[in-house]
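A protein chain is absent from this complex, but the other protein chains hold their places.
Letters are used for the chains, namely A and B, taken in the order the chains are written, and counting of residues starts over at 1 for each.
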Amino acid sequence: MPTTHYDTPRIVLIRSRKVGLINRAVQLAILAYVIGWVFLWEKGYQETDSVVSSVTTKVKGVTVTNTSTLGTRIWDVADYVIPPQEKNAVFIMTNMIFTLNQSQGHCPELPDDNTECNNNSSCVPGYVSTHSNGIQTGACIPYNSSIKTCEVFAWCPVEDDNHIPKPAFLQAAENFTILVKNNIWYPKFNFSKRNILPTFSSTYLKNCIYDAQTDPFCPIFRLGKIVEAAGQNFQEMAVEGGVMGLQINWDCNLDRAASHCVPRYSFRRLDNKDSANTVSPGYNFRFAKYYKESSGIETRTLIKAYGIRLDIIVFGKAGKFDVIPTMINIGSGLALFGVATVLCDIVVLYCMKKRYYYREKKYKYVEDYELVGLLG
Amino acid sequence: MPTTHYDTPRIVLIRSRKVGLINRAVQLAILAYVIGWVFLWEKGYQETDSVVSSVTTKVKGVTVTNTSTLGTRIWDVADYVIPPQEKNAVFIMTNMIFTLNQSQGHCPELPDDNTECNNNSSCVPGYVSTHSNGIQTGACIPYNSSIKTCEVFAWCPVEDDNHIPKPAFLQAAENFTILVKNNIWYPKFNFSKRNILPTFSSTYLKNCIYDAQTDPFCPIFRLGKIVEAAGQNFQEMAVEGGVMGLQINWDCNLDRAASHCVPRYSFRRLDNKDSANTVSPGYNFRFAKYYKESSGIETRTLIKAYGIRLDIIVFGKAGKFDVIPTMINIGSGLALFGVATVLCDIVVLYCMKKRYYYREKKYKYVEDYELVGLLG
Partner (left out) sequence: MPTTHYDTPRIVLIRSRKVGLINRAVQLAILAYVIGWVFLWEKGYQETDSVVSSVTTKVKGVTVTNTSTLGTRIWDVADYVIPPQEKNAVFIMTNMIFTLNQSQGHCPELPDDNTECNNNSSCVPGYVSTHSNGIQTGACIPYNSSIKTCEVFAWCPVEDDNHIPKPAFLQAAENFTILVKNNIWYPKFNFSKRNILPTFSSTYLKNCIYDAQTDPFCPIFRLGKIVEAAGQNFQEMAVEGGVMGLQINWDCNLDRAASHCVPRYSFRRLDNKDSANTVSPGYNFRFAKYYKESSGIETRTLIKAYGIRLDIIVFGKAGKFDVIPTMINIGSGLALFGVATVLCDIVVLYCMKKRYYYREKKYKYVEDYELVGLLG
């Protein structure tokens, strides 16, 4: 169509207070929904971006233990954090089973349904199962004064992990502190921030401990408090270990000042406490320290380490005004406005007593040309 | 406009079966698209969220090796999993090059194009390149009876990694099993679930092995089967190592019962097998065990560890009914309805024989006021 014309729909204006009110009410409801819900509540005018994050942690704390096998012993960070550094996570050993002075050789397997034996015929040379500590030699030898088990070639003596120390060996881990340094970045908006807020003084940072009420932005966490905040019992958890999530939520409205963009911490246990329906409940793994005797023989101390693995999970969305989503939502809103007219038309043309009168005004009936031709 | 009026467009109803049918057909197609594709297939009525996840792994298995340098030796989890625990990943050593009893000192460099020499003038004191094992002293000394190389200050003797053991040293790793415990969370819907489904019995969990057909939800994987499922040959891969992705897909429709939200496992090789176009094919790294001799000298065993790193990649989207996306899609759908009218108008007003007749009915031509004034 050329620019010399301007085409606009022809409108019937029906002077009816009733339908007029219905029409305005429906339009108002749609307007309220579009503005109130889409724009104000859900911030439909914003472009969003997901967080990119970097986390470092630092654990502090020492404790002393006193046992018959190890004597009095001090434990510091280098002893109980394994491996010494990880990305977005830290493992703090709270309990352990030591097997000192293992060396490669022959010894009786740990007794269980499959390894107890009466004579050599019960043992198969070369047999190895998923739960074996070594490879069977075929001999049946005494495990202790009352039980005989199949002999294995293994790191000897084999580990006996049937009895987990209770209470946990390093129960004082409850008081260890963890400093979490988190740096986030929203690439789309080139906005970055740290969880160590610029308003903090050095003195505050040296002494504060996170508390949901009193110190919600302090980046130093007491291990016991984290576990407690997740509704767990620390001393129970310390025995068999577990995985804790320290969640940092960085939901930010970047249309407001950057100082309003602050982390919110929350805590959740990530493994299942309910040991009824679980293989290997809690969290543990094995590692070894290797030594070389002066005779040249390699020995090792095997440690089955139970403990708390803290996963630092950073998530969040930032929103900032952008034309595209705004237009998409305005477009949808406008289209919904058409619904008001459609709804009212239904009321007016189908439900009202005077529907035939209104129909006549709204519609112009045009016979098909051919029919018209025939009739005319 | 006040509430005393109700405005609705005036419509021409053209009694034409042909155009009527076209109009309805186009409207039906649009309706089918909006309902069938946008709503039913793509679930346009749902709000979506990305998964937040936590993974722990536990490897089981022992094997025995018999070589001239190490003698008969048993390998268990503490020996071949390095580091002992990682987040979302686990490395299982399958092959290695040992260099025993290294100590700091002077020794001949490994022979290659740059280090072979005839006399001291070929060697530059202090020279070090990217592939050096140490720093050249400037001397040219015999490496073996036939070759002379530049002397270096290094951990001596230097590692000779030209010959990778074949078949792989720990070829029995094929039978090692990995228990993967995965806990996921959809923050927006506060929905969490584990990959150990509540329907599993403890007995099942103790004995099952993942199989795509028979046990698709068993969280215990045989290493050989993972590699095979990715279309690779385990024994080939074990020699030079590689990176395997264990992908857990948690696509969930949260409008249905939570029990329908289950993990789907898939396997992919993440590094490139094709060694033609690759620097350092496979996957390997070096680590050392440090010892102190009784004389106080520090020695180490350098191990170049080849093996399979298993990255556990958790991804997925959950969808749940939400008003906003529903309204956006309804809005867009309604706007598309307008297209039906536009299309039919084009047909009626431009393509049909009787177009002038229809145009006359649809349009009312109004002369510009001024022209009217002049003419009138």
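In this section, a contact is a pair of C-beta atoms (placed from the backbone, for glycine too) under 8 Å apart; a residue touches a chain by one contact, two chains touch by 3 or more.
Keep in mind that this is a model prediction, so the values were computed, not measured.
Screening B:146, B:214 or B:294 for touch with the missing chain picks out B:294.
For the options A:106, A:260 or A:354, the residue in contact with the chain missing from this view is A:354. On the side of chain B, the interface with the absent chain consists of residues 7, 9-17, 19-24, 33, 37-38, 42, 44, 50, 82-83, 86-89, 91, 104, 128, 130-135, 153-155, 243, 245, 247, 249, 268, 270-272, 276-280, 283, 285-288, 290-292, 294, 300, 302, 305, 309, 311, 313, 315, 328-329, 331-336, 338-339, 341, 344-345, 348, 361-372, using the contact rule stated above. For chain A, the list of residues touching the undisplayed chain reads 2-17, 50, 52, 54, 56, 58, 60-64, 72-74, 76-79, 81, 83-87, 177, 179, 181, 183, 185, 187, 194, 196, 198, 200, 202, 205-206, 219-220, 289, 291, 293-294, 299, 323-324, 327-328, 330-332, 334-335, 338, 354, 357-358, 361, 363-364.
Everything that follows uses one rule, which is that only the chains that are shown with their structure count from here on.
Once the centre of each chain is set as its mean CA position, chain A and chain B turn out to be 18 Å apart.
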